[in-house]
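Starting off with a structure, shown below.
Only one protein chain is missing from this complex, and each of the others stays in its spot.
On to chain A.
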Amino acid sequence: MKKTFLYEDHLSHGAKMVDFSGWSMPINYGSQIDEHHQVRNDVGIFDVSHMSIFKISGQNAESYLRYIFSNDVKKISSKNKALYGLLLNENAGIIDDLIVYCLKGDFLIVSNCATKEKNEAWYQKHASEFDVSVDYIDNQGILAVQGPNSIKVIEKIFGGEASSLNTNECVKVDGVMIAKTGYTGEEGFEVICENKYLRKIWNSSIESGAKPIGLAARDTLRLEAGFCLYGSDMDESVNPHACGLTWTVDINDQDREFIGKQAFLNINEKDEQKMIGILLKDKGILRSGYEITHIDGKGTVLSGTFSPTLKKSIGLARVDQTNEQSGLVKIRNKELEIEFVSPRFLKKI
């Protein structure tokens, strides 16, 4: 099994390690609910070095990314910024979701670990048309410092230029890239650097008040924020409309050709199922695969969990179009009432 550079550090903090797509990763260090609250109320640090980093080099890197990525990289290419979007196939099915970072003219892609091989093949398939090189970076890792007090931690370690970044901006300080991005719905930063710097940043963050947070809390945090998880909430069988991700497909520049564009334009959003947030009114826990019914049709729970902040069960679901505000979910032969809400369960940022 693959280990991140900080494997021993996780063990020394009492982590329970699990197999996460071939990586041995910390699922929790104690109570995942305590870790969740730590990020919402204070600051936590996650080792997310299992995620894939690719570097795109060559004169045509921008043109290449404008062709393979749903969002328009032109918006960030002269700035030091990050842009979220999708890799679409020709049918507008979602190959993966990812963040493209542009820092001093260099382009980096950060994407899921389970899709690494698939994405790499896709990148290479189209690289030759643009004469760019796409390289998997295996000597770097990623730390996420997240929570309202993340600014203090980042300021202490990297100074004011990093800590005063606005959302989606990034900067390089002493060879370390710091970006104001994250997957928790809190104010926070992601730090990308060579492995040799990771331990120092990890330890300094903890000395500055951050607590180690496992992947279990990362999942409840992202779900409260309404962020989709690839493999659970989206895959190649669905298009961006059915995932609440229409906004990540930028069609403002009509001259821009990109993979999946024609298929995307041919889809009528009203004919698609839609992504909603669901709240369980009764006690119980929503789980992936549970069936939903409402007055105009049906649907399925995609991700479900217990929300530590709301103290009730929440989920993301894909349902037939409706204006109804409620429906029923089947849990072990019982039909329980659910409320249909915005997936942004916590509207903090």
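Quick notes on this one:
Methods note: contacts are C-beta pairs under 8 Å (C-beta built on N, C-alpha and C of every residue); 3 or more make two chains touch, one makes a residue touch a chain; residues count from 1.
Keep in mind that, in the parts below, contacts and distances are computed from a predicted model.
Of the names listed as "Glycine cleavage system H protein", "ATP synthase subunit a", "Cytochrome P450" or "Sugar ABC transporter permease", the one that matches the UniProt record for the absent chain is "Glycine cleavage system H protein". Checked against the hidden chain, the listed residues A:111, A:163, A:220 or A:248 yield one contact partner: A:220. Of the options A:126, A:172, A:287 or A:344, the residue whose C-beta touches the omitted chain is A:287. When the missing chain is restored to the complex, the residue among A:4, A:32, A:140 or A:273 that touches it is A:32.
Seen across the whole complex, the unshown chain contacts chain A at 27-28, 31-33, 216, 220, 283-285, 287, 305-306, 308, 313, 332.
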